[in-house]
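First up is the structure itself, then whatever we jot down about it.
For this view, one protein chain was removed and the others were kept in their places.
We just call them A and B in the order they show up, numbering each chain from 1.
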Amino acid sequence: MDFNVQADTQEISVFRKEVREWLQENMRGAEGLRWSATWSTRENEEEYQFRRKLARELGEKGWLFPMFPVEYGGAGLTIDHQLVLETELDHSGINLAAVFYTLARIVAPVILKWGTEEQKREFLPPMLCGEVSVWQVLTEPQGGSDIATCHTKAIKNGNHYVVDGQKTMVGYHHPPDFLWTLVCTDPSGPRHENLSWLYIPGNSDGITIQPMSLMMGIKNTVFFDHVRVPAFNLVGGENNGWRVANTHLELEHGGEGRVGADPLVERVVAYCQQMRVAGAPLMEDTSIRDIIADMMIELHAVHLFARRNFWHRYVREPHPYGGAQFRYYQRMVRLRNGERLQQIMGCDALVPNLTVNEVVDFEYVVRSGPGMLHGGGTLDTDRLVFARRVGLGRPTKETAPTTI
Amino acid sequence: MDFSLSPDTPAIAAFRKEVQEWLQENMRGAEHLRWSGIWSTRENEEEYRFRRELARKLGEKGWLFPMFPVQYGGGGLTVDHQLVLETEIGRHGLNLNSVFYTLARLVAPAILKWGSEEQKREFLPPMLRGEVSVWQVLTEPQGGSDVATCRTKALRDGDHYVVNGQKIMVGYHHPPDFLWALVCTDPSGPRHENLSWLYIPGNSAGITIQPMHLMMGIKNSVFFDNVRVPAFNLVGGENNGWKVANTYLELEHGGGGNVTEDPLVVRLVRYCQRTQGDGKTLMEDQSIRDIIADTLIELDVVRLFALRNFWCRYVREPHPYGGVQYIYHQRVVRLRNAERLQRILGYDALVTDLSVHEQADFEYAVRSGPGWLHGGGTLDTDRLIFARRLGLGRPTGEAAPTTV
Partner (left out) sequence: MDLRLTKTQNMFKRAAADFVKVEAPSHIVTEWFRNKATFLPDLYRKAANLGWLGMVVPERYGGASASFTDCAVVFEELGRVPLPGPLFSSGVLSALLVLEGASEAQKESLLPAICSGRSIVIVAITDKGVDWGTESVETRLTNTTGGFVLDGTKRFVYDAEGATSFICAARMENGGIALVLVNRESPGISITPHVGFMVSVAEVRFDRVKVAASSVLGEAGAGWQILDGALQKALPILCAYQVGACQEIFDFTAEYTRTRVVFGQPIGRFQRVQDHCVELSIHLDAARWVTYEALWKLDSGLPAAAGVHEAKAVASEAYYQVCNFSHMVHAGPGTDYGHPLMAHSLMAHTLYQYLGTPLHHKRKMMDALYPRGKG
């Protein structure tokens, strides 16, 4: 086994040097920004603009999707290059998966796998170049985690599909350029055989977006009222949507993996070294040290699960239950860490005030604990997927879909 | 609300004095005994003899079942008298429920509620006087927690039932005087309408008892080979056994409650006050204090749940889900405490050596954690019953059966 993410051959160390210099150049002017998480209340317009610009610049070099084929806007590089990019960006407090608010990291691989050659040439380059933002649009009010019960209809009408229905709990607070939408193309068809995916331009007539104010920030309800979408934009075949969904969901449900590390513990320790209680730094308090130890160990396990999944994805040997296991555990750990932060920092854990910590928004971490337990399916669906993949109580196991 | 276990009316105070004096007299000679848990490896023959003798003496006074009618061997006393007896015996490290190895505390109420007058006069007095030991005999190898799938058959033959089959995971390492057995009296009848209860003399011909060495000590397999049991010994009506089981299981599943306190924390603290580590007593170590605090709080909650259930039982207002909530939580807490003991005591938590602690058998407490997760149904059946009682996902909840 080799856990080194910087096992640089000569070629790779040259590349690392290139990336570092490039970042030094292109991150200039961002020193005052804080790279807050997606739904942090600290986020601001200046930061958003910088992120979009950075994404475009990375995309121009193919570095946003380093391993994707060059003809679609990727860089055609190896996993080692990707590791360099991931780790170097990490040093700047950003990660490749979420340079700005878009789910291209999930949608692009799905289109690469399921799209026709024409679709790939049309849809992928703008996404890979970081020019467009994409929302995933799956959840409906009635269905919740049961996305196969899809009431949003897309009925063929000549060269178009006409979409009617409602999706909920989707997107961010900046409007999307495209909506990657699960729709029902055969209302009388059997379950799992009546679904399709549409790549819908965000500016289509008949789309209304209504923001929802949620625990973790803004998400939206999207209403489709006779939205006409070119038939060309249906990806993966009519009524074949459930198979496409499997690829999509495996990536969303933790299968994509990650190599970056969470800076939380480091920042908590910094806080505890500075904060004095009863004359001594908080870091000298045995109870606090015990709590930080638990936090550190659990986050380390989460990090290793993510790293394992990343590796499995890129060697094309999908881990049978790694995705669901990672996501379930990550969310439980985040929830526990929310309480730990409150025990360690008291009220300071509940204010996004910059004086508490410049870099990590502890308040956002606390709020994410309960607030992000359910996105993309609940803890319970994670465990359901886990049970099926391991084959608990069944003679055979469901296989993990290959992603790319 | 009044949580007091010592109502101080003159009559009760006089009774308490009487009990105290009686115990002082009758516990003489037991000072060196350790009142180990039922499956402790510390248990010895001398202690067992003393316990049986004490039970007979208590039974003679009607104090083993203080609230049961006098004509069946009970004390005909009030709940306040019972509280006095429970707490005073508790001071000597014993509790009224298990003075010796018998499940009379569950079987007697079931017979009191479901037996005919003749059966009560025949079966109850020896049990209430502490003269006989009774095992519950429910679990079968195939069925596990699913006791309604009962394959042990009892077919009517004249004035007798003829019993054939196998029960498992039952009893103690002293032979039983009676077996309180769930049997199938109508092999072709529908589920839940084909069961009956037999009160079977332990010395009947055709019974073979084979000990099993388990994590928590000795339990047994019981084989019934054409065992002839008088039809008189069928309690609660033929094929009416599931209703009887409801009374019985409610008591087994925590509905009986109790008012005794677990001495674990007191003993743990004593150990930590005496044991030095790193130049100071363990009790001065902040991490250890934190762990003890959690142990104390969780056991306190378990105590209060049991107290609540005791109260609900004696005012005849069954708590809808109190029984299973208690038994589930008690077992989960015991499991957590097993780990806590290991964190605090190190290897000392794993040896039965009396030098570790004269009174508390920490090794047994550790072993009981995982070893006692399943007795009388698993954690999962506890939660199943909880959900039914509360009516989760159902329009109404199932009512808790009244016990006596």
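Note that contacts are C-beta pairs under 8 Å (C-beta built on N, C-alpha and C of every residue); 3 or more make two chains touch, one makes a residue touch a chain.
It should be emphasised that the depicted structure is a prediction, and the values quoted were computed from it without experimental measurement.
Looking at the complex as a whole, the chain kept out of the display touches A, B. Within the complete assembly, B:300 is the residue of B:21, B:300, B:339 or B:358 that touches the hidden chain. Looking at B:35, B:224 or B:321, the residue that reaches the missing chain in the full complex is B:321. The hidden chain makes contact, of the residues A:59, A:115 or A:369, with A:369.
Listed here are the chain B residues that touch the chain not shown: 1-5, 7, 79, 83, 269, 273, 281, 283-284, 289-290, 292-294, 296-297, 300-301, 304-305, 307-308, 311-312, 315, 321, 325, 328-329, 380, 382-384, 386-387, 390-395. Along chain A, the points of touch with the absent chain fall at residues 41, 139, 143-146, 149, 168-169, 212-216, 275, 277-279, 282, 287, 291, 335, 339, 342-353, 363, 366-367, 369-371, 373-375, 378-380, 383-384.
One rule holds for everything that comes next: only the chains that are shown with their structure count from here on.
In this assembly, the C-alpha centroid of chain A lies 52 Å from the C-alpha centroid of chain B.
Contact residues on chain B toward chain A in their complex (touch as defined above): 285-287, 290. For chain A in complex with chain B, the residues that touch the partner chain are 285-287, 290.
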